[in-house]
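Input: a single structure, listed below in structure tokens.
What follows is chain A.
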Amino acid sequence: MQKKKIITCITILIFVFVVSFTGLAKAEDYKVGTIWPMTGTAAAFGEAITNACTLVQDYVNEAGGIHGNELKIINRDTGSEPTKGVDAARKLINVNKVPAIVGCYSSGVAMGVSQGVTIPNEAVFVTLGTSPMISVVKDNDYFFRASAHDLYNGRVLGEAMYNDGHKEIGIVYVNNAYGKGIADAAAVTFSKIHDGKVVAKVPFEIGKSSYSSEIRRTYQNGDIDATLIIAYPEDATVMHKEIYANGWDDIPWYGSPDQKVPELIDSLGAEYMEGIVLGSTQGRWPGASKDSFMEGYNKKYGEYPPKPYMAPGFDGLVSVVLAIARSGKAPGEVTGQDVRDNIRAVTSEPGEKIYATVEGFKKAFALLEEGKEINYIGASGNVEYDKYGDAMSAIQTWTIEDGEIITIENIIPDPVPRDLMPPEYQAE
Partner candidate 1 sequence: MNKGEKILEVKDVTAGYGPVDVLFDASIEVNKGEFVVVIGPNGAGKTTLMRTIDGVLKPKKGKVMFNGENITGMDPSDILTKGISYVPQEGNIFTDMSVMDNLEMGAYTYEGDIQERLDMIFDLFPILKERLKQTSGNLSGGQRQMLAISRGIMIDPSLLILDEPTSGLQPNLVTDVLDSIVRLQEEEDMTILLVAQTEQAIPAADRGYLLRSGEIIFEAPTDTLLDNDQVMNLYFGG
Partner candidate 2 sequence: MLGSIVNGIILGSIITLGGLGISYILLIQNYFNFTGGTFFTLGAYLAFAFLSIIPMGSFPVVSFGPGLILALILSMIVLAIIMTAVDKFLYQPLRKRNSPFMFFYLTAFGMLFVLRSLIYLIWGPQLKNYISGVRKTYHLAGGINISPDEIFVVLATLIIVGIVYYFQYYTKLGKAMLATANDSRLAEISGIKNKHVHTTVTIIAGVLTATAGVFYGLAIQLRPIMGFTLLMAMFFAVVCGGDGAILGTLGAGLIIGITQEFGSEILQVIFDSTGIPIEMSGYKQVLAFLLLIVILTTKPHGIFQGTFLER
């Protein structure tokens, strides 16, 4: 009796296991994998971006699918951790046999997934990390990035500081690949592209209860024109207390993408936050794709896309879908190599401009069937993957007025040229 029960249980478990891993996709579906943080610290982002990906699936299938076959997106959880992310990607490739994966919110997880899973398995991986190091991974061109990276952010911040007439600046940055990337890019922009002087460039570790020493070194006794603060809001708050205590809060400061959050205004007060001149973040690119993304999302989920990095995630998935369509292969036969070899063609010149709407997808699939070229213009920028696999993405500048975050503009800047950057940013 007991034995029978156990066997039944095991059978059910195996069944559940198999069903959940294969995702019950029909054989004739085109499958694309996504990995987003559905649990852990970045779970809120994961939920929103999964919705955005479902939106892409809806548009494509409403447009009649890719050459008549439905698109099926299989999502797995990264748990905001590298180990879980690697596990999720491995299952997508080995069990679900997807040719391409879109996902990851953080550079750390993305590096683990790409080097551990997607590159060795020759699957395309389009991510959203901002670290410049993503560009120089030896990837046989299987590793792409849809978002704007630090060389864009740093360029915009450096230019803004120089154009505002500052001559001597201090930079304090979070000591990880992301923070160092923006700090280096901004410093190069300010002091190499222009003739400004970076008098202090001070790294700090996250989670400390005091940054008095770091702030004193960054501000050089208040003897600077402006500062660039590259910090998460928690640490930025601690720093501003120090800045205020030293009476340096009248020195204008510039901020990194993470500081575009209402929490910072809540904790420091609207009046104090008037002191920020400008910050940068991932942008959204005006056009039919952006409208379709914004309005479609609002219609389906009852709110506008809440996070800035959702737009490049949306674009990344669209570019993979279009690359699959251009390969002309049947579902189940598309390989990572097919996606890799077609992804640039569908996102850059020459070709007819395509936007992410139902009509747009219809038109794109029809043109591709006729053997004609297309050029996808995204919700986050022109997309157009460069030789490093980085998309041409927009940067948004913002500031704070009367306690509200205000968008200044969305621009697609030239990234800082890599040859001006320190050696670790150069590809081999």
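Quick note on selection: all candidates are chains of the complex that A comes from, given by their letters.
In this text, contacts are C-beta pairs under 8 Å (C-beta built on N, C-alpha and C of every residue); 3 or more make two chains touch, one makes a residue touch a chain; residues count from 1.
All values reported here derive from a predicted model rather than from experimental measurement.
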Chain touching chain A (counting every copy) in this complex, out of 1 or 2: 2
Complex contact set, residues of chain A against candidate 2: 40-42, 44, 175, 202-205, 207-214, 217, 233-234, 237-238, 240-242, 244-247, 249, 261, 263, 266-269, 271-272
